[in-house]
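Before anything else, here's the structure in question.
Removed from the display is one protein chain of the complex; every other protein chain stays in position.
For reference, chains read A, B and C in written order, and residue numbers begin at 1 within each chain.
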Amino acid sequence: MSNAAIPVALIGGGRIGQVHASNILANPRLSLRYVVDIDEKAAKAWAAKAPNCEGVTSLDPVLNDASVKAIVVCTPTAAHPEIITKAAKAGKAIMCEKPISLITSEIDECYAQAAKYGVPLLCGYQRRHDPSFVKLHEAVTSGAIGQVQIVKTISRDNPVPTIAYLKISGRIFHDCGSHDIDLCRWITGEDPYEVYTAASAFNPAIKELNDWDTVLITLKFPSGVIASIDLSRKAAYGYDQRIEVLGNAGMAQAENRQPTTTIVSTDKGLLTDPFCWSFPQRYVEAYARELDHFVDVIQGKVAPKLSHDDARKVAIIAEAAEESCMKGAPVKIDYGNSLKN
Amino acid sequence: MSNAAIPVALIGGGRIGQVHASNILANPRLSLRYVVDIDEKAAKAWAAKAPNCEGVTSLDPVLNDASVKAIVVCTPTAAHPEIITKAAKAGKAIMCEKPISLITSEIDECYAQAAKYGVPLLCGYQRRHDPSFVKLHEAVTSGAIGQVQIVKTISRDNPVPTIAYLKISGRIFHDCGSHDIDLCRWITGEDPYEVYTAASAFNPAIKELNDWDTVLITLKFPSGVIASIDLSRKAAYGYDQRIEVLGNAGMAQAENRQPTTTIVSTDKGLLTDPFCWSFPQRYVEAYARELDHFVDVIQGKVAPKLSHDDARKVAIIAEAAEESCMKGAPVKIDYGNSLKN
Amino acid sequence: MSNAAIPVALIGGGRIGQVHASNILANPRLSLRYVVDIDEKAAKAWAAKAPNCEGVTSLDPVLNDASVKAIVVCTPTAAHPEIITKAAKAGKAIMCEKPISLITSEIDECYAQAAKYGVPLLCGYQRRHDPSFVKLHEAVTSGAIGQVQIVKTISRDNPVPTIAYLKISGRIFHDCGSHDIDLCRWITGEDPYEVYTAASAFNPAIKELNDWDTVLITLKFPSGVIASIDLSRKAAYGYDQRIEVLGNAGMAQAENRQPTTTIVSTDKGLLTDPFCWSFPQRYVEAYARELDHFVDVIQGKVAPKLSHDDARKVAIIAEAAEESCMKGAPVKIDYGNSLKN
Partner (left out) sequence: MSNAAIPVALIGGGRIGQVHASNILANPRLSLRYVVDIDEKAAKAWAAKAPNCEGVTSLDPVLNDASVKAIVVCTPTAAHPEIITKAAKAGKAIMCEKPISLITSEIDECYAQAAKYGVPLLCGYQRRHDPSFVKLHEAVTSGAIGQVQIVKTISRDNPVPTIAYLKISGRIFHDCGSHDIDLCRWITGEDPYEVYTAASAFNPAIKELNDWDTVLITLKFPSGVIASIDLSRKAAYGYDQRIEVLGNAGMAQAENRQPTTTIVSTDKGLLTDPFCWSFPQRYVEAYARELDHFVDVIQGKVAPKLSHDDARKVAIIAEAAEESCMKGAPVKIDYGNSLKN
């Protein structure tokens, strides 16, 4: 046994953790050494799938094992800052699921720690790695559709998350909207200066949490571009994730995906599959490519696609969108002192 | 020769007038007797295509010809009220292109005149007759997608209208947005209580007219439904007219149409037609069916699909959307005294 | 009243006759003067829809009315030669539904009569006028897909024709297959030299007529091109009419059409319309354009798109395809003495 795979630890074995665990196992550039989870059984079960991998319930063995070069953080958001701080100090490269934190100052502090110890910190907005979105981004930035005028994204979840998850989700703006906010900034290359939100809670259980399940966010950008973000906690017809960009010379769209291409046609009509069930199916390549990007970052080949500035601005905009929703009025977005990226 | 075709006059031979003229000629239930236009040559040219049809430059011959039972009004909006008032007095059934007027009190007065003389007045929002939109409406109202949560419409024009037209168009909210506002009320069966608009003018010539070419309207409805209307004066890839409705059990969409179904596939990809060029192509069946509906109304078989209440509320909402755009803030919608329909 | 519309008579008021009657009425370049049908009631009913139109049961009034310049023949095939011969002698331009005749010598005689009296004879293969097929033809002949290698057509009928119709239809090869044979020659610009047919009769009523409902024809062309024609009497999911051409640089396809663009998506999948119901819906523009082409031919602007050579070769190939089916072996196609076109 002698490959150059980078030893890595997975922190958090929940639903997104399992996605990353599978991808680490399938990626010959990485070697899974630890799975850390508060549920020892789960940790050991995943660890058993890889050679030379341990399932543990504490971060310490990882921090103390100098052979481990990188960690992938998939815990609930609240635990991110402490893990990042400790891992940075221990010299591990860090990929952390989005958002780094709901609080801008904590995001800044995490990046400061990473910078202090010279370790890369990659925030996991996987949609930037989705082949369809990447192709749309290329079409837009290449000028194929002319001057951008409208950007519209749709993120409608499937299945409805559990109430247990929703309670720790950071509410719909940070949990779902942050992805779309990131996409809007990435596509336009601009920071919005104002946000207006209309939102409803049709699901009584969600209403009770003072959260919303149906959201329409409007963003205004300095160039005149207008963006619209459509969020829902339920898409009965499958996970619904789309982008559409209107330019003065054309339009670019990324449509949904279906598991099969099979069409059954009868006198009732033409029936095809519901869309992919949920995020692991929809973003199967995106997660794999994100991980590959992380390896490139670890090896110093490229800078992280998502910068400190990106991570903090997404959080600031999500916060402003929620504020607009509560006030029922547009909110100017205050980015504070800008960062040098 | 002895058919029961209803003698009808066309008032206004511009681009939409020509659409209606062709449909009148092709509809065996109607017989075109007059084409009225200030351009005598144009009036006579159209008249020459039908048997027993005269091209004239004044409304008077139509009003004085008792055999004429109905008129189709396709003049600029400003001329509508006078024509409607005179035609009602002369006992003619009236189909009038939208909007009846930009001013709510004038709309009310037109309907009052029609009521006084007992003639039907049908306002021409042709999209309610489009087969795809009708089918979407049926799907939504049948409960096929459950409780409605989000309604989104797109109306992007092609080609960019002339500046001459834009000057008399009543601006984008009344000219384009009114159609979509009507669709949102029709689909939801509700009146929105608040509107917020974000708008830009990328085209300098449009900016100079204090008009906008890129608009995103958000409407809030009492049930919690949120609607989004996306307007643009330019869709380089063909006339873009779509509706999407999200319910808690599914989604209904009406997509664009392409002139042909031909696909040319090479190593560059799969290439299909741009969408239908403009409204006469896109709404070819809608205009024909609207006219047929008008004949049904004349014959007393059905009530007009679009009521006085519909026509005035659309105008009120369009006005509020424009007000929101100028203020940069949401605007509560005041419908005044409600009508009995 | 004074338009230059060409006075025309419709011969045969059956299902295809009604399609042409509607198009004549809607076409300002034509004026319907007679509807001839053995069913006097039907003839008079159609005639009543047009000004100055008579419903009659004999061809004679048409032949004797010098003002009538053209006829459109929609009778059963067996009656074509006599009508064409008489009309040619009377100097009328002739559009005749396909096929002119099932017997090659009769086809030749009809064209000879038309030539003798100097009247145009247009055989009605409407698919050459379908916008999607025309666009496919342009793509192929422009070289966009390189050297043609495979041509495949599908013609699956809906609804299943009545047994009464099937009895006089000339069987599936002449009735349905002739259209596809014409398309294959038109697209390739070549005459096939050999044909092989496999056919089944799943429907017992069709089997009893010694006809088939399911046919696969293979044609070999001198250049090496291979064509496949797929015929069926039943497409439960709507009228199915497609063409696909493979070239060494790409592929051109013309797909089916659906009445609406509406999509209803639920957890069962995405449901869209069945395809257009039948030929009048599918070929609505094709029939209108064919008629317009006929007017151009009458006015001497263009030669008929379908020549004598085309009409006779289609009949010869259809006959050979049926022969192959009966023999269970490939059949060399003998075109006899070639024509000068």
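The rule is simple: contacts are C-beta pairs under 8 Å (C-beta built on N, C-alpha and C of every residue); 3 or more make two chains touch, one makes a residue touch a chain.
Because the structure is a prediction, the values reported are computed rather than measured.
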item	value
Of C:R156, C:R171 or C:R312, the one touching the omitted chain in the full complex	C:R156
Identified contact with the non-displayed chain, of C:P81, C:G124, C:G250 or C:P304	C:G250
Candidate in contact with the missing chain, chosen from C:A4, C:I168 or C:A329	C:A329
Where the unshown chain meets subunit B, residue by residue	236-238, 258, 265-275
Contact footprint on subunit C, counting only the chain that is left out	145-147, 149-150, 152, 156, 196, 198-202, 214, 216, 218, 220, 224-226, 228, 230, 232, 234-237, 240, 246-251, 328-330
Positions on subunit A contacted by the hidden chain, ascending	1-3, 25-26, 28, 48-53, 131-132, 135-136, 139, 144-145, 249-257, 259-267, 273
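The definition used in the following text is that only the chains that are shown with their structure count from here on.
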item	value
Centroid spacing, where centroids are CA-atom means, of subunit A and subunit C in whole angstrom	57
Centre distance in Å when subunit B and subunit C are each reduced to the mean of their C-alpha atoms	38
In subunit A, residues with contacts to at least two other chains	236-237
